[in-house]
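Below: one structure in structure tokens.
Of the protein chains in this complex, all but one are displayed in their positions.
Right after this comes chain A.
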């Protein structure tokens, strides 16, 4: 199969599926509050574009802020854990516990404690996403070739020289992989937190669009918000993937 056909294939498949879906909805006379057809969803997109756009922006703001905070927190903790085995032993179990606890379970607590709604959402998203950056960066810091470490020591390198000129640059590809994973995780965390906050009376983000649409039985709008959310996830993943490739090719050569 040629390259161009391979590129078109997913779209062809998608369009066919959409056509079948629309056809099935028409033929079975399924009401749109059970399963809306793609055309109804498109219509809902257009009708609620302002609300959906605002919801998307607010969710993305939380995601972006959380990703930034996760990067700072994750890299800082990874460096601290690499520098001191005491610190590693002290931090690791807590990081894992935080990671395996479902964010839905702790979100209400975080929202009560933090108070400020935007900040509370960011904290929830950080809880979900920072571990990906922490564990990948830590793995990268541990992957420094021992021979290069010897070479640095033979030339009297200080701890800071080893960290900034060897370990951190060596961990960069690992960190970028972690960042790509953390990007989608932060989005998931943000939306979950919005759901919890939404049921507590703080309405924001795409999650609120979904909740509100379901209260009013506006199923096409619910679908529209859901699709927007999926698209946002794919775009975040793709953008961070491109960033990873561009940064590494520019640095290490093609």
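Some observations on this one:
Simple rule for what comes next: contacts are C-beta pairs under 8 Å (C-beta built on N, C-alpha and C of every residue); 3 or more make two chains touch, one makes a residue touch a chain; residues count from 1.
Note that in this section contacts and distances are computed from a predicted model.
Look at the chain that isn't drawn here: its UniProt entry, checked against "Protein-disulfide isomerase", "SDR family oxidoreductase", "THIF-type NAD/FAD binding fold domain-containing protein" or "ABC transporter", names it "ABC transporter".
For the chain missing from the display, the contacting residue among A:31, A:169 or A:230 is A:169, taking the whole complex into account. Contact with the undisplayed chain is limited, among A:30, A:101 or A:161, to A:161. Contact between chain A and the unshown chain involves residues 145, 147-148, 150-157, 161, 165-166, 169, 251-254.
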